[in-house]
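Every protein chain but one is kept in place in this view of the complex.
And now, chain A:
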Amino acid sequence: MTGYSKWLGSVGLLIAAIAGVTLLGEFRPSVYSTSTTIGIFALLALPLGLLYGQGGTVSLAQGAFAAIGAYTTAIITTRFGLSPLTSLLPAVVLPALIAFIIAKPILRLPELSLALVTLSIGTVVEVALQRGGDLTGSFNGINGIPALPFVGTSRIRAHFVVWTVVVLLVIGYVNYMSSLRGRALNAIRTDHLLAQAMGVNVALDLSLLFAITAGLAGLGGWFYAHTLGYVAPDSLSIALSANVLFMVVLGGRKSVLGPIIGAAIFTLASDFLPGTESQGMFFGGILILVLLFSPDGLMTLVPRRWRQRSTSVAALSAKPNPVVPSGAVQ
């Protein structure tokens, strides 16, 4: 089994799903906005899946980095009148740079401390945006962000653009994991000392990955801002950071499609369930069930033969499947 054949499965599956959704949208155009939202969440969740699922390093700052990306592009396009394409680079680079700078001291912390520290980054960003005066529009946020020139107001184009990026990311993810660097990342998850003894510069590798994770969240924020046309301090908030981690854990942190499935379930459930309380109850309940019966997420419920093609790395480990009522995924 080569790295090549392994990823054909998951990429094929994803493209088939996108094609299906596209067809569905021909009958109900609202499908496109839902799928665009899922795609934007996937931009935040997928790199976190790599960092957390494969590298064992948790982050609760994806919402904050997305907010930095969204506000960067909002400020550049509305205050300075530049094109969204010009602001794409700063919207990705700024969160990545911030992440890289803070990475080295915090990434050596144990998991729980790291979760709390990254969570507090969200608080700092949120307060900064609320008190940012005219620059960030304070509590009101920023309105009138222009649409992307190659998308305009077309819902189907937004859908295609976002999912093209997600497919490219999935390909990159699986390539990464089937390379020696992917093995190094798994070694870091197992044991930092082991990774170092294999010649892995753990601090640098994790910092780079943390920066890439933040940069892609910035990309998600950029899409978000230009798709919705406005941003406010609470639109990409601490709650979103927690929800992104929820998507990763729910879908399966060790599989490449897991975070995307988590993003889809989260978005659909938020759309169909009325009221915040029933949503909270649903998400809390489903998370408890998943963690009890399938700690590695819903993707581990997929039959093994199937999974070997659709996941990259976990495929080689011969962990027995937990016994769970069938049909929970499809």
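As a working rule, a residue touches a chain if its C-beta (ideal position, glycine included) is under 8 Å from a C-beta of that chain, and two chains touch if they have at least 3 such contacts; residues count from 1.
The rule we apply is simple: contacts and distances are computed from a predicted model.
One chain of this complex is left out of the view, and of "proton-translocating NAD(P)(+) transhydrogenase", "Putative membrane protein", "ABC transporter ATP-binding protein" or "Phosphate-specific transport system accessory protein PhoU", the protein name its UniProt record gives is "ABC transporter ATP-binding protein". Touching the chain that is not shown, out of A:Val202, A:Ala232 or A:Leu250: A:Val202 (per the contact rule at the top). The chain omitted from view is touched by exactly one of A:Leu85, A:Leu116 or A:Leu194, namely A:Leu194. Set against the missing chain, the residues A:Ser87, A:Ser178 or A:Thr213 yield one that touches it, A:Ser178. Residues of chain A in contact with the chain left out of this view: 2-4, 7, 172, 175-176, 178-184, 186-187, 189-191, 193-202, 208, 316-319.
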